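A single protein chain has been omitted; all remaining protein chains appear in their positions.
Then we have chain A:
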Amino acid sequence: MTAAALSLEAQVFSALATVFDPELDQPVTELGFVRSVTIDDEGVEVHLRLPTSFCAPNFAYLMVSDAYEALAELPDVGRIRVLLDDHHDSAKINGGVAAGAGYLGTFGVEAEQNLDELRRTFQRKAHLAAVERCCRAVLAGGVWTLEELPMLELFDLAEGRLKSALLRRREAIGLPTGSHARVLVDHIGRPAGTPDTALWLRLAAATRISIEGNAHFCRGLLATRYADPVGAAPVVVNTRSRS
């Protein structure tokens, strides 16, 4: 199917589905962070929302600017507006992203450095958690033992959600995705040492639990704050007169 065959609404949602909460490692569309999408002849306006008004502004900024950039990839979308609602820095973030000011330009004296390093930290953690999920599944399968795990290659992983999630995380941090690449490596491709495999996996498990737990917490808070069912679909209005 070509992009042109998809409705603009569907294209907008697929674009937004590529925007992840950096810490929770889940798309904003699944987390319920997309409040509304309005499409008209002029362009597209998306409203985002977060679980509390005290969500860290650096993460909020990343999601708003990522959403803006994802939508800008779409052909013939027109003017793009991405607005964060109900946040203590809504006005600042919305204005800065609309003006293309960048993080430093948006927060001025309040920002000390751009957010690349912060983003990388969470990409590394997301990778570690994805490795752990794959390894758990492999160990549960009973064919591999803990001692053998350092030899595990991408080739050995069953096709499916866990493997594709791991491949996506590997791409994000620049690790090879060839079938003979080792699975049990850190963010720069260093192998987990054999005597430390158990400890290494244990820390990876703590990372996974931490990420999953934060996601539970945020989903619950969002539902409490907006009194709507978790995962409720965003409001979509399309008044565009052309297709």
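Methods note: contacts are C-beta pairs under 8 Å (C-beta built on N, C-alpha and C of every residue); 3 or more make two chains touch, one makes a residue touch a chain; residues count from 1.
Following the convention adopted for this analysis, contacts and distances are computed from a predicted model.
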Going by UniProt, what is the name of the one chain that was not included in the view, given "Amidohydrolase-related domain-containing protein", "Cytochrome c-type biogenesis protein", "Hydrogenase maturation factor HypA" or "Autoinducer 2 import system permease protein LsrD"? "Amidohydrolase-related domain-containing protein"
By the document's definition of touch, the residue of A:95, A:174 or A:213 touching the omitted chain is A:213
Looking at the full complex, which residue from A:81, A:120, A:168 or A:225 touches the chain that isn't shown here? A:225
Contact residues on chain A toward the hidden chain run 23, 51-58, 88, 103, 107, 109-113, 115, 118, 125, 202-203, 205-207, 209-210, 212-214, 216-217, 220-221, 223-225
